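A protein chain is absent from this complex, but the other protein chains hold their places.
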Amino acid sequence: METTATPSRSVRKVGGVGSARRQHSGAGPVSGRRRRDGARVVPWIYLAPAMIVLLALTVAPAVFIFYSAFRNDNILGGVGRFVGFDNFVQAVTDSSNQHSFLVTIGFVVVVVILEMVLGFALALPLAAQTPANRVGAALMLLPFAVTPAVAAMIFKQLLNPNYGWVGYYLGELGIAKGADLLGNPTTAWMMLVILDVWQWTPFITLILMAGLQAQPIEPREAALVDGATPWQMFRHITLPAMAPFIAIAAVLRTIQAFKTFDPFKILTGGGPGESTEIINLGIFRVGLQSFNIGLACAMGVLFLIVLSLFVPVMLRLIGRRADPEEM
Amino acid sequence: MSSPLTGTTGSKVRGVVGRAFLWLWLVIGLIPILFMLLTSIKPAGIANSIPPVWLFTPTVRNYASVLSGGSGHSEGFGQLLFNSAVVSLGATVLAIVLAVPAAYALSMRAFRARKRVSGWILSTYMFPPIVAVIPIFVFVGQLGLMDTYAALIVPYAAFNLPIVIWILRSSILQLPFEIQEAAMVDGASSWNVLRRIILPLLVPAIATAAVLTIVLSWNEFLFALSLTRSDAKTAPVGLQEFTGMYGTDWGNITAAATMIVAPILVLMVVLRRQMVAGLSFGAVK
Partner (left out) sequence: MIRPQSRAFRSRIVAAAALVVATTLAVTGCSASSSSPDANAAKPKTLRLLYTTDEANAAALATLVPEFKSKFGIDLKIDNQPYDALQQKVFSEFASKSSYYDVVVVDTPWAPALVRDLEPLSSYLDNAKLNPGSPQSDLTDFIPKVLYDTSVYNASAPIKQYPNPTQKPNLGSITKAGFDIYGLPIQSNVAVMAYRSDLFNDPVQKANFKAKYGRDLTVPKTWDEYAQVAAFFTQPDKKLYGTTVMAGVGDWATDDFKTLLASYGGDGTLVDKNMKPAFDSPAGLKALTYYAKLAQSGDVPPGSTSADWGTTADSFDNGLTAMTINYHDLKLADTVKGEIAYAPVPSATAAGPHFGTWMLSVNKYSKNKAWAYRAISWLTASQQQISMTKESLHPSRTSAYAAIGSDNPLASFYDTLGKSLAVGVGRARLTNYTEVSHEVAVAVNNAATGAQTPQQAIDSASQKVAALIKSGS
């Protein structure tokens, strides 16, 4: 960790990142007309390769999806035509799709909140730099490293009511012997959430731990001298100083959570009934199993719209600290 | 850090509770991994017996059978692991090569559009793979790149690029600007500043970004399934062949899973410090 920050910088951070922005956007120390002209072109040259790749792999697909969403092309032959909003009407009016969108958002909200709270609770003790915690941080990383598809398969076997460890040992403890935890919507959701929390809380814990370890000691010592209670210190010193880390963790985790696919496909396949059918599963079936590209693309466009509404709203809720410029 | 936390008895109690929770979490969190390892070395017949067998003579038979392939398996698992390694490393190298100059450009104070461009680059990270896979599949087919390493390397690099640029850019912003300034005054071109001054200082951040890209590329499933046949097929795609209509051979599947997970686990533990540093994504300035 770069801990060479000068005291003045740390104070600036605690004081709010807005001031840092003003300093950045002011004319930099680069001076001279020649340099200014160069500065206009050179950055674009440096950016070009990365931007070309991003354009080709995200913008071009987005354009393709928009285009296809208005057509009924069957890429297995036959000629498609423009069908206007037909695909969208079908995607929006289908009650299963509405349900899928709702449960997708619900899943993301629940896991992100749970993982943030648990992640903070774990980061506090883990942030103390002791030898034991070095082992702890290594152990903490392990679930994060497990391939999601593998993790889901392992969970499925652990939860098998006939051969799984979970059913057996819970039964030994006198709880829920041989319960079919994936056969009931409530418990199936709980298992999916537990899998996600198991795998991704470490990610958040480690971000927050890094944040805690980078906190300057002075404001806290000063507060202690002033007789502040631990809760007051947490509320008025730690939490504000941690805001950028919390914002990063929440934003990244939210984006990733919307991409969840393998665990649902493997653990429940959308069941029982359609209770755990997130939108990614629907797009997979319509787009990649039936190859109904028009409808799948319309669902994709709706998903993109939900994402581009949801993420900025979340950013606002968390505050301007999540402005990428400041991260 | 320690003195404010250990000031009062109340906080001491809180500290003990916190630590107990932490270690309970860590131990419970190991169970799935332990299950995978143990099952993979259990002899045939007791892999799924209940109550679970804890004392047994370990065997490597499952590993041997998974690596040999044959009878209904297109290729040995070793080949798939090799493909995974090529694709993950290729994507990582490409992402870093693209990201270093981009991150440098986005850290230039005189570059007016940097705010909007970095916002846009970061927003591409939202693009859900399930939505991207259909058009990318069509493009790859048109370019005749199906089942090549490139067909996976480029998308993997692209999907990790926003995060890699972000990490590198914040690391550059953390460097004292005076170093660059001095070089510029001496007449060094921006390219030389990047190569001679910034790059050497950026090595730890590059290591972090590289580990993240390797992990996410290594674990990826959907694109690997859609864009490969047999030559570039990766290990997570091969894994699903071990579960089928005739049931699941838990010895084989956990052996294959262990071989997928082990390299990443080792890498993570070895590069733990870089991971932890990098996971703050430059929020520390």
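Chains here go by letter, A and B, matching the order in which they are written, and residues are numbered from 1 within each.
By definition in this document, a residue touches a chain if its C-beta (ideal position, glycine included) is under 8 Å from a C-beta of that chain, and two chains touch if they have at least 3 such contacts.
In this text, all values refer to a predicted model and were calculated from it rather than measured experimentally.
A.B. asks: Which listed residue (A:G119, A:G136, A:P202 or A:G270) would be found touching the missing chain in the intact complex?
C.D. replies: Only one listed residue reaches the unshown chain, and that is A:G270.
A.B. asks: Touch as defined at the start, partner being the missing chain; which of B:L22, B:V66, B:L98 or B:M126 qualifies?
C.D. replies: The single option touching the absent chain is B:M126.
A.B. asks: Residue-wise, where is chain A in contact with the chain that is not depicted?
C.D. replies: With respect to the unshown chain, the touching residues of chain A are 55, 58-60, 62-64, 67, 75-79, 90, 96, 160-163, 167, 178-180, 182-185, 268-275, 285-286, 288-292, 304, 308.
A.B. asks: For chain B, which residues touch the unseen chain?
C.D. replies: 44-46, 48-49, 70-74, 116, 119-120, 123-124, 126-127, 135, 137-139, 141-142, 146-147, 225-226, 229-230, 237, 240-241, 243-248
In this text, only the chains that are shown with their structure count from here on.
A.B. asks: Please output the residues of chain B touching chain A within their complex, sorted ascending.
C.D. replies: Its residues touching chain A are 1-5, 7-8, 10-11, 14-15, 18-19, 21-23, 25-26, 29-33, 35-36, 39, 48-52, 97-99, 101-102, 104-106, 108-115, 117-119, 121-122, 124-136, 138-139, 154-155, 157-159, 161-163, 165-166, 170-171, 174, 177, 181, 184, 190, 194, 215, 218-219, 221-222, 226, 236, 239-240, 243, 248, 250, 253-254, 257, 260-261, 264-265, 267-269, 272, 275-277, 279-285.
A.B. asks: Spell out the residues on chain A that touch chain B in their complex, using ranges where they run on.
C.D. replies: Those residues of chain A that touch chain B are 1-3, 5, 9, 13, 20, 24-25, 27-30, 35-36, 38-40, 42-47, 49-51, 53-54, 56-62, 64-65, 68, 75, 118, 121-122, 124-129, 134, 136-151, 153-155, 157-158, 160, 162-163, 165, 168, 198, 202-203, 206-207, 209-215, 217, 220-221, 223-224, 230, 233, 244-245, 248, 252, 255, 258-259, 261-262, 280, 283-284, 287-288, 293, 296-297, 300, 303-304, 307-308, 311, 324-325, 327.
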